[in-house]
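Only one protein chain is missing from this complex, and each of the others stays in its spot.
Then we have chain A:
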């Protein structure tokens, strides 16, 4: 599956990636060579030689995370009008925001803000920091609903955001993943509004079913805090899946379930210990101690640059079970099936990524 997936995006990614990489690399090497006075020529020579070599080794790692289309050209030479256009677009965007000329759906989702502000920021993390590779995008429906069920990890739920970014990046019509979040998220000021504006809502059956009926892609992490808040020693061991509420939401709406395995999030904030009294005091589910937090203060909040792999597995159809949504046996069996699929995919992905911080 990997091979087949890698190819097309590799070809697309090549034109804009190659110059970017080679433009960066020589810049780092030149200081050593500068002394001989030909510094200006050497990078140019490398520019020609480097890409084929880079294409052989690096693209396999870099290709998938790349977003081919909207990347601006590295050098703003060309006709100066592109900048004029950008300034005009930016100002028009600001004017629309200030005048309230945008639409918000009933969940509070603001597509314009998400596309123009949130996703570009997340894409930087997704592409350049975590070097995310995505497999099995063809398992997501091009349009129509699906329930995307992922494994949760990483102390801070960046995996949910990266999954949403991956989905937007890799689906042909740039679909948005509507995330279901714990009520703690919606208790916190500011965070709650960011969650709503980026398409999230409270994890409850009425909301999940409403979104699925509207044909949305809904993202859910049934492990919840048990998953994000587990310690590093427990990495890539799926936790319990709760009551399986997500399964009954899928069953009631006849929506396929797409298991998603996410590798990489476990290493971003490796939780070595959990100071429970402090967590209780602050009303949090856990208070993490990582190699960098809280020792380095705000710097400890920078996620470690692990290598991420995301794989979507074959959808599990539920339409034929629609009338059995209240049967606990059916629900638990289906939840188990999803859990097993994710756990197995995690193992195969981990074999493919021997070094958590490799390229």
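Just so it is clear, a contact is a pair of C-beta atoms (placed from the backbone, for glycine too) under 8 Å apart; a residue touches a chain by one contact, two chains touch by 3 or more; residues count from 1.
Note that in this section contacts and distances are computed from a predicted model.
Name the omitted chain as UniProt records it, choosing among "Monovalent cation/H+ antiporter subunit E", "Fructose-specific PTS transporter subunit EIIC", "NAD-dependent epimerase/dehydratase domain-containing protein" or "Simple sugar transport system ATP-binding protein".
In UniProt, the chain that is not shown appears as "NAD-dependent epimerase/dehydratase domain-containing protein".
For the full complex, which residue in A:139, A:201 or A:290 touches the chain that was left out?
If we include the chain that is not displayed, A:201 is the one touching it.
Across the whole complex, list the residues on chain A that are touched by the chain not included here.
Residues 80, 83-84, 87-88, 91-92, 94-95, 97-102, 104-108, 110, 183, 186-193, 196-197, 201-202, 204, 206-207, 210 of chain A touch the chain that is not shown.
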